[in-house]
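Below: one structure in structure tokens.
This part shows chain A:
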Amino acid sequence: MISTADIRDATTVVLAAFGALFFLVGTIGLLRLPDFYARTHAATKCDTVGAGSLLIALAVFNGLDASTGKIIALAGLVLLSSPTTGHALARAAHRTGLAPWHAEKGRTP
Partner candidate 1 sequence: MLAWPHWLVVVVLVPLLGAVLTPVVSLRSRHVAPWWALGVMSVTSTAALFLILRVAAEGPFSYLPGGWVPPYGIELRFDEFSASISVICLIGWLAVLYSLRYVEWLREVPKQRIPYYYSLLLLNLGGMIGFVITGDLFNMFVFLEILSLSAYALVAFSGEHIAEMAAFKYLLMGAISSLLVLFSVGILFGVTGSLNMADVATRLASAEPVAPAALALGMLTVGLMVKAALFPVHIWLPDAHAIAPSPISAVLSGLVVKIGIIGMIRVYQIYNSANMIDLHMLNQTLVWLGAISIVMGAFFAIFQDDIKLMLAYSTISNIGYIVMGLGLSTNSSIIGGSAHVFNHALIKATLFFAAGGLIYRTGYRTLTDLRGIGRSMPLTCIAISIGAISIVGIPPTAGFFCKWYIALGAFEADQPFFGFALIFGALFIFIYYIRMVNAFYFQAPTRPEILEVEEAPASILFPTLLLAVLCLTVGPIPLTFIKPAAELLLAPLGG
Partner candidate 2 sequence: MQSFFWGVGIFLLVNAFACLWRASAGPTVVDCILAVNIIGTKTLVVLVLLALVFGRAMLLDIALVYGLLNFVITVTAGRLLETGRLAGDQS
């Protein structure tokens, strides 16, 4: 017997696992990538997806009530602020003269 609660739980688990996976990718990216700009790529994208899908998972789990709106608002906030901070930091780095890493030289010029 599959009840709606089971479907809800399954969806939650899948989405949450998906989000967590992307968080992990983001972390690995942050640790592994060679320079700041590349790390920002990993950070902004994976965090947006990770946080977004985890939050949606939680919203699904929560069902439809007042607090779901808050979770959605949070997801929206992440969707808006994550690329913006990424851009702000990249700009700061660029303006202070941090040069990007190049593959052929294998190091920052």
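Per the selection procedure, all candidates are chains of the complex that A comes from, given by their letters.
The rule is simple: a contact is a pair of C-beta atoms (placed from the backbone, for glycine too) under 8 Å apart; a residue touches a chain by one contact, two chains touch by 3 or more; residues count from 1.
Quantities reported herein were computed from a predicted structural model and do not represent experimental measurements.
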item: Selected neighbour of chain A [touch, this complex] from 1 or 2; value: 2
item: Complex contact set, residues of chain A against candidate 2; value: 9, 12-13, 16, 19-20, 23-24, 26-27, 30-31, 36, 39-40, 43, 47, 50-51, 54-55, 58, 61-62, 65-67, 70-71, 73-74, 77-78, 81-82, 84-86, 88-89, 91-93, 95-96, 98
